[in-house]
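The structure appears below as structure tokens.
One protein chain is absent from this view; the other protein chains keep their places.
Moving on to chain A:
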Amino acid sequence: MIPATTTTLTMTEIQNSNPTILDAADLPTRLRSSPKTADHGLFTAVPLPADFDSASSDSDDDNLMEEPIDEQEIYDLISTISDPEHPISLGELAVVSLPDIAIKPTLPQVPESPLQTVTVLITPTITHCSLATVIGLGVRVRLEQSLPSRFRMDVRIKEGTHSTGDEVNKQLADKERVAAALENGALMGVIAKMMETCQ
């Protein structure tokens, strides 16, 4: 139950005090395929004389190129959320990972529909983590705040990674329970703190 979860928040004892941590440098990132081929700072630092006159050369600044929302973008939105127990990001703790994010059309039978469903599978650091619901809610809130309205959120515990995964999933999927939880001041305080580190 969600109210039960909020009471565990006041517990000072830490459930998993020594989780495995990934190196931030090893997390998946979007490689900027720089259009300026040779990115040798040294040589671009000295302007070519022809550069002087063209003060406003926004050459790549056109509206033609579309960059659809992809899994990496979802990952970037949620991987910097902090774990409620540790001041460490969900990405570094491998609670969220790129292969566990999927974007699919919500109505595959209606190809022209813009509706999309984002599925995020969460892997708790230990199988009995009572904070899994809070983490799931945090991810949900972050996505709801950051994605356009044509996106549907499906945040779930990855199968086999949590002892009461089904129970937690039921809570996360229940719109009314989620809405009720978000009315809870203490819980929202925890979630706001988790999102402070979002970049």
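We take it that a residue touches a chain if its C-beta (ideal position, glycine included) is under 8 Å from a C-beta of that chain, and two chains touch if they have at least 3 such contacts; residues count from 1.
The rule is simple: contacts and distances are computed from a predicted model.
Enquirer: Refer to UniProt and select, among "Elongator complex protein 6", "MMS19 nucleotide excision repair protein", "Vacuolar protein-sorting-associated protein 36" or "Ribosomal RNA-processing protein 41", the name of the complex member that is left out.
Expert: "MMS19 nucleotide excision repair protein"
Enquirer: Please pick, from A:Leu121, A:Ala173 or A:Met195, the residue that touches the omitted chain in the full complex.
Expert: A:Met195
Enquirer: Who touches the missing chain here, A:Thr106, A:Ser146 or A:Asn184?
Expert: A:Ser146
Enquirer: Even though one chain is hidden, which residues of chain A still touch it in the full complex?
Expert: 12, 14, 17-23, 25-26, 29, 31, 38, 40-43, 45-50, 52-53, 55-56, 58, 61-63, 65-67, 69, 73, 77, 86, 88, 145-150, 192, 195, 198
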